[in-house]
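The other protein chains are all here in position, but one chain of the complex has been omitted.
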Amino acid sequence: MDKLVSRLLLLAACSSAAILALIALFIFKEGVPIMARSGLGAFLLGRDWSPLQGQFGILPFIIGSLCITLGALLIGVPLGVACAVYLAEFSSPRWVNILKPAIELLAGIPSVVYGFLGVMWLAPLIRIRLGGPGLSILAASCVLAIMTLPTIVSISIDALQAVPKSYKQGSLALGATEWQTVWRVLFPAARAGILAGVILGMGRAIGETMAVIMISGNSTAIPHSALDSVRTLTANIAIEMGYATGEHRQALFATGVILFFFIMILNGAALRFARRKF
Amino acid sequence: MTQSNPKIEVKELTILFGATPALNGVSFDVRHQEILAVIGPANSGKSSLLLALNRMLSRIHEASVTGSILLDGRDIGNIEDVEDLRRRVGMVYAMPIALPMTIRENVLFGIRLKRTIRKNEGDTIVESTLRSSFLWDEVKDRLDTSALNLSGGQQQRLCLARTLAVGPEVILYDEPCSGLDPISTAKVEEAMKELKTAHTQILVTNNTKQAARVGDRTAFLLMGELVEIDDTDKIFTFPSDPRTEQYVTGKFG
Partner (left out) sequence: MRIAPRTTQAIAKGLLLTATASAVGALVFVVGFVLAGGLRHVSWSFLTEPILDMGRAGGIFPAIVGTLLMVLVSVGIAAPLGIASAIYLAEYTREGRLTQTIRFGINCLAGVPSIIFGLFGFILFVNILGLGWSVLSGGLSLAAMILPTVIRTAEEALRSVPTSYRDVAASLGATRWQVVTKSVLPYAIPGILTGVILGIGRSIEETAVVIFTAGSAVQTPTSVFDSARTMAVHFYILAREGISNENAYATAAVLICTILIINTTAYTLMHRLMRGRRAA
């Protein structure tokens, strides 16, 4: 009886992990042949995506994903980390207890809602004030920054709170101000944890699909400024999947393969940072 | 029951944690219905010895055991039903671990793992075990309140009652009074003396005075070696090994 239970549990655990392998298998099986046929270089660095002509170059989408993600981090990381530092170190515990769960709750808001808000409110604002089509790298970055805030804030607060109290007391006892303590002692000590949070947020930004489709304009050209419209890897898959067949569909799966690699690298980095203590 | 055969025979028992030995080729007997006190400084292998006696060590992956332990002449290493062994050889831990449930549920927790019991049978068991552990008078009016509200000393006696409820032949105590006040300690010791009529008991303790008070015989462990085992009076008055004398007179440890 006990042995049977043990076997069943092992089976459950293995099948859970095997899902990853299964996903990789199916995505790769569909996507790798076309990359092999047109050459990995031509696929990754090709500037031209015109499925009807059999041209499958995803460089514009890689650039699009990177630009939007970078933009989101430029806005979201300072904001999120500052927010975490303030809540963890300078505000009363009562506020942390209210605001941290509140911020985490917002992680649950559907991404399409964020996208909708971007379309209704942010894009017109950008179009009128700054020019361009409005649906742009800038708009998408802002929306994604807000979407990654909960991840970054919550993990950074955890990292800061995990720093032993004695570090802080030791520093304060030497006559450092609270800010000097935060900046020179706590922040470096929590760096690994904060970085892990940032990387997870980055993963969320790269992987985000629906909000990005709504707000980034989806042009297949390589962007020249933050006000240009772009298409991301995820958006490319989601937009064309509905009607793609044959080689075209394989090319979309190949886009998925590239995305998969991006995410795995990021995850690997996040796990390493998360494991490293101070 | 033949009193001539020992209840427990430990033969050449060696315990390793990874590569670190905790106990090194120890042999001794435990007699029927005696209290064997086991004394010795920290890291002398006392607790590991107890964990080996009911095979709780097998739950610790890096631990390995060689040698043999016979219970009523049978090697416990060959017992298939390890759960049954643990019911026969009960254990009271150093820290009182009351489970977060009522006092009654705590006492009956062990039996209910084996079978369902009727209300009045349960009542009988609860009363008799709590009387044996000298806790009954303090808790009889609040059996259905949380055990977590009891004091540390009361919780430890509750743990003893819980162990008694599954009907053990042997009871192992791992420094049971290390965190208790003198009054609770006295009550636990009182309970141990009463339990001698039906149980064989092994008491690991840091407190040599406690060993002197309740032990029929005393074993002295040092760095994983059994230095000496003898009648308690003899250990505390004319020990044959100078190290034992130094330890019991407080020169080290």
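To keep things simple, chains are lettered A and B as they appear, and every chain counts its residues starting from 1.
We adopt the following convention: contacts are C-beta pairs under 8 Å (C-beta built on N, C-alpha and C of every residue); 3 or more make two chains touch, one makes a residue touch a chain.
Here the structure is a predicted model, which is why all the values come from computation and not from measurement.
Engineer: Tell me which of A:45, A:74 or A:113 is the one touching the absent chain.
Structural biologist: Within the whole complex, the residue contacting the unshown chain is A:113.
Engineer: Contact with the hidden chain only, please: which subunit B residues?
Structural biologist: Touch set of subunit B with respect to the missing chain: 54, 56, 59, 61, 83-84, 86-87, 90-91, 93, 95, 97, 99-100, 109-110, 113-114, 148, 159, 162-163, 166.
Engineer: Take the complete complex as the reference. Which residues in subunit A touch the chain that isn't displayed?
Structural biologist: Per the touch rule, subunit A residues meeting the hidden chain are 1-2, 5-6, 8-10, 12-23, 26-27, 30, 78-80, 82-83, 85-87, 90-91, 99, 101-106, 108-117, 119-121, 146, 149-150, 153, 176-180, 182-183, 200, 203, 206-210, 213-214, 234, 237-238, 241, 252-253, 256, 259-260, 263-264, 266-267, 270-271.
Criterion: only the chains that are shown with their structure count from here on.
Engineer: For subunit A and subunit B, what's the span in angstrom between their mean Cα positions?
Structural biologist: 56
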